[in-house]
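Omission of a single protein chain aside, the complex is shown with its protein chains in their original locations.
Per-chain residue numbering starts at 1, and chain names A, B and C are given in the order in which the chains are listed.
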Amino acid sequence: MLNIAVIGAGRIGTVHAAAVAAHPGTRLTWIADPFGDGAARLAAEHGAKSTLAVDEALHAEDVDAVIIGSPTPLHVDHILAAAAAGKKIMCEKPVDLDIARVDACIAQLGDRADRVMIGFNRRFDPGFAEIQARAAAGEIGDLEQVTIISRDPAAPPASYVAQSGGIFRDMTIHDFDMARFLLGDIVEVNAVGQHLDPQIEAAGDFDAAVVTLTAASGAVATIINNRHCPSGYDQRLEVCGSTGMLEAANHRATLVRYSGAEYTEAAAPYLNFFLERYTAAYTTELSAFVTAVEHDTPITPNVHDGRAALAIADAATHSARTGERVRLS
Amino acid sequence: MLNIAVIGAGRIGTVHAAAVAAHPGTRLTWIADPFGDGAARLAAEHGAKSTLAVDEALHAEDVDAVIIGSPTPLHVDHILAAAAAGKKIMCEKPVDLDIARVDACIAQLGDRADRVMIGFNRRFDPGFAEIQARAAAGEIGDLEQVTIISRDPAAPPASYVAQSGGIFRDMTIHDFDMARFLLGDIVEVNAVGQHLDPQIEAAGDFDAAVVTLTAASGAVATIINNRHCPSGYDQRLEVCGSTGMLEAANHRATLVRYSGAEYTEAAAPYLNFFLERYTAAYTTELSAFVTAVEHDTPITPNVHDGRAALAIADAATHSARTGERVRLS
Amino acid sequence: MLNIAVIGAGRIGTVHAAAVAAHPGTRLTWIADPFGDGAARLAAEHGAKSTLAVDEALHAEDVDAVIIGSPTPLHVDHILAAAAAGKKIMCEKPVDLDIARVDACIAQLGDRADRVMIGFNRRFDPGFAEIQARAAAGEIGDLEQVTIISRDPAAPPASYVAQSGGIFRDMTIHDFDMARFLLGDIVEVNAVGQHLDPQIEAAGDFDAAVVTLTAASGAVATIINNRHCPSGYDQRLEVCGSTGMLEAANHRATLVRYSGAEYTEAAAPYLNFFLERYTAAYTTELSAFVTAVEHDTPITPNVHDGRAALAIADAATHSARTGERVRLS
Partner (left out) sequence: MLNIAVIGAGRIGTVHAAAVAAHPGTRLTWIADPFGDGAARLAAEHGAKSTLAVDEALHAEDVDAVIIGSPTPLHVDHILAAAAAGKKIMCEKPVDLDIARVDACIAQLGDRADRVMIGFNRRFDPGFAEIQARAAAGEIGDLEQVTIISRDPAAPPASYVAQSGGIFRDMTIHDFDMARFLLGDIVEVNAVGQHLDPQIEAAGDFDAAVVTLTAASGAVATIINNRHCPSGYDQRLEVCGSTGMLEAANHRATLVRYSGAEYTEAAAPYLNFFLERYTAAYTTELSAFVTAVEHDTPITPNVHDGRAALAIADAATHSARTGERVRLS
């Protein structure tokens, strides 16, 4: 039984706390959040202890592992503090918005960097994981082209956008990791940004984009992003190989279809957002973390994967702004 | 080149005339219809001759074969007259509403009865024909259960219903033939009728029904009929065997799907009715007729098939009225 | 927090124990099973107490409600004993195979019969429940025809079949309840049985069947059953109304589709059987029970519903054996 502290009682911390509480191999012992009464409320819900002092949870004896769901600028500090306290670590993506800080973090972690899990939850979605496994097993031959459609249901507030690091570091970073999950190393990045909503443009960001990534293998991944989608959270994946193709469709709450006089076989809108869409992924992600901790084995995705995705995001940002294609070293 | 006369310039005669005119192996030479100027109009459209005297067309020298699309009560007369004139024959379904008249017709045709084609057009639908062929080739093992969903877009007028012979002889007869096409001889019939529209009930008929047919093989076909369907002409087929299943979906004009805020992947309504839905079937039906005529070989479905479907319709009528299951001899 | 004892540590008892253990509003306190060490093992897994004496659990102070998953012949005894002990009751279907015993049970329960839940789990499947709710809200007009496809992945052993009460009381009873869930009272039953597997025929049972049920409203439900299906547990529902249609498709583990040179858009086989297919249904079923217990309100489906489904099963058994249509009083 792994005793776990969750750092951050916000939206994602709440998801992790529930997953830990429900998991047969984990016990939720602490919730830490310096702001307001979020930690206390969340802890009460699950019969855990709470604190406003993150350090208290990081050093508690009944904590074996820490799940970091704090604001992005605090991730590196919390990772390093948890590591110093000898705890196992899972941290939400991105590691940081500044690749120099990520590099410093990796340097300080040393050998243990490949034990610090980064929460690219989509790798654990049963459908995407199935596609990756079947493709890796050779079922569709040599991989040639990957298409990732990734649209959020609605744009975040402009205030969020302004400090998000931009669409590529904030939103597309998940898709960059998915491309790496499927195709391995990326060597070239090319991004076209769109300004659809003037408020987001005013906040200095794109709200839609198309990115092409060329892998070392010669395969190309195309990522199509939009900050809004009328039908919900549009999350699709298509992997084309030399002998076949695997694709994953959008999810709805049920498989019910309606037919009437005006249209037929109509399904419900997609599940609204990541909490609903990736419920199963958060559970299997946690299981993967628990297993790796139990055996003290390297874990994937780890801080190195977090760094690689951020490097692509930096390149995409540059490409979209300048129109230049960027080669990654 | 086969010279063809079409008897009857109504809705179905118009379909056949167009198919003959477009077919590379046939020439439309005559249209005969005793009522009004339908024959003249239809003939003008295709550059054929027209007559109000059916006999004139039946005996014309430039007529090798006759397609009979006259009202049902005239079918037998026209079949026998055309046979007497030495012409090849395709006749719309049903042969007649009275099985005694069908038997007399068969007796008079003698050896040639298996050369007189009956227009069960659905056997020639590319999808249904593919299913029959793949099932017959053993692709899904022993056939166990067939489900035929067959719903018209809207009920005909009560006046039509009153002289139609009833839903089983008029509408379900196509499905009875489809069951025989897939399963061969039927030995037991069980029908449940429904009265949904009081006007059709007043006309003495059911307007919906569920019929189960037991084949000599032990397989069971279920037919679900309705005189109306909000989404159009609902024509589906599902054949379950011991090792697999084959199914055919409804057709729309295009494969376009719409997704919006309220629903997703919505298709158009089904094609409205048989002229649109079975366009391809009428063409391949004609080709099958032409080929059989050219080689003077027996043809399927023929008058015997027309009789067999009518016998099932009679049994279903009895079953639905009395609640008794009917064994066919 | 509702303290619950589970009676029976077999396959279905295991499902209920896990659901109770995971439910935020229930506590699993006892597992009782007189045979072997099943109760001890299952209790250990969930930190509950166990006993070989069912009575001990039925009378324990830390038991508010009992979930009965014992063999069918014991259901009535356990229901009555639990009721005598003042416990709330959920019992697996069927109540009993003998309608006289069910009537006696109802008589003895008196006013409380509508508080004893019967485990027709499919009513709680999110897809089927959505269809029922939307249909009941009038979204598709007057209900006209219901089609229930229900095929098991593989037949049970002949030994099970021999004491199962027959396909209609054992398997179709779920579909009878689904028809009642959607259409209300059934007034006429008509069943056609099939003998596909000689071993099951030797055991005195049908292994496939088509049943048509006429509702008091005039709507007809068609149930197509088969004890085996090559593609898994085939569970589909289609409800046609005067203005529209609602349908629920089969479930797979993921929504991944494969396309290759020989075929395209191929999905995985269906989820294999009821434990996988109806996982969500068992959870929502338990929630419905908990809510009804908390408010001491009547619950649906209850023992009266169990009796009604059994009466249809008896009628179907008679109809399939004799070929007679059966009117329910």
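Definition applied: contacts are C-beta pairs under 8 Å (C-beta built on N, C-alpha and C of every residue); 3 or more make two chains touch, one makes a residue touch a chain.
Because the structure is a prediction, the values reported are computed rather than measured.
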Among the chains presented, those that the missing one touches: A, B, C
Selected residue (touches chain absent from view) among A:220, A:299 or A:316: A:220
Touching the absent chain when the full complex is considered, from C:104, C:267 or C:328: C:267
Of A:108, A:145, A:272 or A:287, the one touching the omitted chain in the full complex: A:145
Option touching the unshown chain, where B:86, B:138, B:184 or B:260 are the choices: B:260
Hidden partner interface residues of subunit B, rising order: 22, 126-127, 130-131, 134, 139-140, 243-251, 253-261
Positions on subunit A where the hidden chain makes contact: 141-142, 144-145, 147, 149, 151, 188, 190, 192, 194-196, 208, 210, 212, 214, 218-220, 222, 224, 226, 228-231, 240-245, 323-325
Residue numbers in subunit C that touch the chain omitted from display: 230-232, 250, 252, 258-270
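To be clear about the criterion, only the chains that are shown with their structure count from here on.
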Chain nearest the global centroid, as defined over all protein CA atoms shown: C
Interface residue overlap between copies subunit B and subunit C, same or different (over half shared): same
Centre-to-centre distance between subunit C and subunit B (centres being mean Cα positions), rounded to whole Å: 42
Whole-Å separation of chain centres (CA-atom averages), subunit A against subunit B: 58
Set of subunit B residues in contact with two or more other chains: 230-231
